[in-house]
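As you look at this complex, bear in mind that one protein chain is not there, while each of the others sits in place.
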Amino acid sequence: MLRFIGRRLALLPLVIVGVTALLFALLQFLSPEMRAALYVRDPRQLASLEAVIQKYHLRDPMPVQYWTWLKQLAHGDLGYSETAKMPVSDAIRAFFPATVELAVASFIPMMFFGIWLGTLSAVRKDKWADHISRFIAITGYSLPTFVLGLLLLMIFYGRLKMFPPGRYSLDVDLLVHSPAFHSYTGFLLLDSLMNLRLDVFWDVSKHLVLPALTLIYFEVALLLRITRSSMLEELGKDYVRTARAKGLRERLVVIKHARKNAMIPVVTLSSILFTTLLGGVVITETVFDYPGIGRWGVNAAQQLDIPGVLGSALLSAILFVFANMISDILYAFVDPRIRIQ
Amino acid sequence: MNERLLAIAKKLRKKPMSLLGLGLILFFGLAAALAPVLAPPPPNARDAYIIPQEGYSPDPVRPSAKHWFGTTEQQYDLYYGMIWGTRTAFKVALSVVLVSLLIGIVVGSLSGFYGGWVDEVLMRFTDVVLAFPDIVLAVVIVAVLGPGLFKVMISVTLVSWPQYARLLRGDVLAIKEREFVLAARALGASDTRILSLHILPNCIYPLLVLASLSMGRIVITAAALSFLGLGAPLGYADWGQLISLSRNWILGSSGNAFEYWHTVFIPGFTIFLFVLGWNLLGDALRDILDPRQK
Partner (left out) sequence: MKLFRPVLCLSLAGLGARPAVAEVKNPDTYTYATISDADSVDPAWPYDVASHVLILNIYEPLFTYSGASIQKLLPLIAARVPSRANGLISADGRTYTIPIRKGVLFHDGTPMTPEDVRYSLMRFMLFDRDAGPSPLLLQPLLGYPTTRDDSGRLKPNAYKDAARAVEVRGNNVILRLPAPFSPLPTILAMWAPVVSKRWAIQNGDWDGTEATLPKFNNFKKESTPFFERANGTGPFMLERWDRKNKEAVLLRNDRYWRKPAALKRVIIRAVPEFGTRKLMLEAGDADNITADWDNLGQLQNLPGVEIIKDLSSIEENPVAFFTFHVNAAGNPYIGSGKLDGNGIPPDFFSDKDVRKGFAYAFDYQGYIQGTFRGHGTQGTGCIPKGLLGHNPGQKTYAYDLALAREHFKKAWGGRVWENGFEFSLLYNSGNTPRENFCQILKRQVESLNPKFKIDVRVVEWPTFLDGMDHSRLPIFILGWEADYPDPHDFAFPLMHSKGNYPVDQKYSNPEADRLVEAALAETNPEKRKALYYKLQALEFEDALHIVPIDRLMYRAQRTWVKGWTHNPIFPDSPWGAYYYPIHKSE
């Protein structure tokens, strides 16, 4: 086990350098003027373009700029993100907890429904339950997220006034920033409990409902499909037939034995899914005005905020390695053959 | 190989869901092929993919005899856009999937066949690609290469091939120790011959399943990228662009929530059918090709 973890962690520097070096290589093709556009937004400032280029060393050759960045990284300095208007490390600390909360709030129901419906579909293959659940899943899967998001917002915020956009309401906003509230972890759901403020907890949860629903509906199809096909595979195997022949109860057969073995591809997919969620989901964040990492990363890329882009790419790389690590650990639990190796 | 394909076709014909999927895809294929007939481009048009505009009024117009599907905001004819958008959808989906498949097959087969440090290097490279944030990559590529649907699709291709590579590698690893391969080797066949004639034909089918499922997803990705301002330019016949244009009308006009819903519903429902078709086909293919399922 430790060897696994060690191997995966050794991957970390390689992936970080790989991803960031590739990005720098791409950015090589952008002229200094384009990169200066980050600081010169208004035509009234055009006269100072050259001065801005000089100030931010945008004419230095790319390898030099990359080396400087790496050196700063070694000192824990990720630079300043223009689009976030704060140092990159502060930006990550500001946006990441919100993203984590949304990711967890989406992931758990997603897994539950995906696996449950997938199992249901597999067990009742080609019957109505199968068709209906697959149909529902495909509708979510074939609808672009912003359409779904705006629809949900219109119904549940516009008409029913139940779930507003943003991360918290006005009153909670003022409360959370007042001296009466202590921010212990940065994760509002945790902090609200630690501050014994159930009203804050409730408010933050309410704001998570719609974005989470959007994400869940969109991804459940994938989980359903993988679970279903994997379960079908397992249910066709000899040991299942044997168990059935022996007279074991169907539920026992399905749940205890087949499903556990069918989980391997599900684990792969879910680790990819969770990483994607953690990496930020820009469209959902934009529609619901949710301050997450996705929105920041894409904004940084659009405005060529290079420290910002690198910072978010770095985060993405790290998340990827950890997700792989965790899925390897989960494999070991799910598949005894791997444990033995 | 031919007998296998025939057997697949026969089995497909027997399943009702697959027939539905096939039917949908054929329907779209026909629309794409007949685009110049179904929606003739205006004379003098330099590029048939640019949707004709009737005036510049900012509010959409509901379907009428003049515009069968109505118009979008700024008066793009939705019918024209949808028909030619079928061509765009196929072009985009096919090119992304085919190129990803190709790269994936090359990387996966080399990796699985030769093993050792070749495998190690290729798989680490695959890891780096997988770790790359894909939307950021799309934005940067557009900044470097300039805007355009196909430039953006290049970036989608660049991050899509790893799934094929990994899948193929696993299967190649499993098959290469089988008897018929060892036999071919004993007979003195070259590596390339073994790979292409013996190993690949046996491993390729799961990739085809995956590919068919991805076809639909690409269109959704294109729509998402259009929403972010990447992708096809305004007025280009692309479903993703058209549905992105409808974003303000999802909430409806004041007074009547469904005033301009045709701008959302028509592209939305079409995308749904397209995705459904490929999904059903992919599911059917998998049900048939997977030797372990009945």
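We just call them A and B in the order they show up, numbering each chain from 1.
Operating definition for what follows: contacts are C-beta pairs under 8 Å (C-beta built on N, C-alpha and C of every residue); 3 or more make two chains touch, one makes a residue touch a chain.
The model shown is predicted, which means the values in this text are computed figures rather than measured ones.
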Residue, one of A:G18, A:G118 or A:G140, that touches the chain absent here: A:G140
Candidate in contact with the missing chain, chosen from B:I154, B:L251 or B:L289: B:L251
Of A:M62, A:A94 or A:L190, the one touching the omitted chain in the full complex: A:A94
Contact with the hidden chain (one of A:L150, A:L189, A:A300 or A:L319): A:L150
Absent-chain interface as seen on subunit A, which is shown: 30-31, 33-49, 51-52, 54-55, 80, 84-86, 94-95, 98, 136, 139-140, 143, 150, 153-155, 157-161, 164-167, 170, 173-174, 177, 286-289, 291, 302-304
Sites on subunit B contacted by the missing partner chain, in the whole complex: 44, 46, 53, 55-59, 73-74, 142-143, 146-147, 229, 233-235, 247-255, 257-258, 265, 268-269, 272
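To be clear about the criterion, only the chains that are shown with their structure count from here on.
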Rounded Å distance, subunit A centre to subunit B centre (Cα mean): 23
Complex interface listing, subunit A residues touching subunit B: 11, 14-15, 18-19, 22-23, 26-27, 29-30, 34, 138-139, 141-147, 150-151, 153-154, 158, 225, 229, 232-233, 236-237, 279, 282-283, 294, 297-298, 300-302, 304, 309, 312-313, 316-317, 320-321, 324
Complex interface listing, subunit B residues touching subunit A: 124-125, 127-128, 130-133, 135-137, 139-141, 143-144, 213, 216-217, 220, 223-224, 227-229, 240, 243-244, 246-247, 250-252, 257, 264, 268, 271-272, 274-276, 279, 283, 286, 290, 292-294
